[in-house]
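With one protein chain removed, the remaining protein chains of the complex are shown where they sit.
Let's look at chain A:
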Amino acid sequence: MEASSTARITCSYLDSYVGKNVIVVGKVVQIRGDEAVIDADGNITAHLNRECHLAAGNGVQIIGKVNPDLSVKVLSSLDLGTNVDLSLANLVAEVSHQNKDMFIYD
């Protein structure tokens, strides 16, 4: 219906998505107040909102907007527990960029 997509990305794609909404699946490395560091093929700084309930060491999916400084302002987060294959998640991000006709509206 709506011709818009939220791209699945890893750290290295951040600079192509400044100002856009993205999905990042990674592992919570560190939480400092309302900031968290998430590892998705590289560390990403995420600015959390009040509804975020992250646990260090767990996998997490965040949906958020990429800031000009390449941090991500979190709009929604989902704790995924520990049983998440992160290399698989990174691979899906790569594959989705190789097959944009299936995954991403430019």
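Remarks
Rule of thumb we're sticking to: a contact is a pair of C-beta atoms (placed from the backbone, for glycine too) under 8 Å apart; a residue touches a chain by one contact, two chains touch by 3 or more; residues count from 1.
By our rule, contacts and distances are computed from a predicted model.
Per its UniProt entry, the chain excluded from the display bears the name "Replication factor-A protein", taken from "SUPPRESSOR OF NPR1-1, INDUCIBLE 1", "UV-stimulated scaffold protein A", "Replication factor-A protein" or "Ribosomal protein bL31m N-terminal domain-containing protein".
Residues of chain A that touch the chain left out of the display are 1-8, 23, 25, 59, 61, 76, 78, 80-81, 83-85, 88-89, 91-92, 95-96, 98-99, 101-105.
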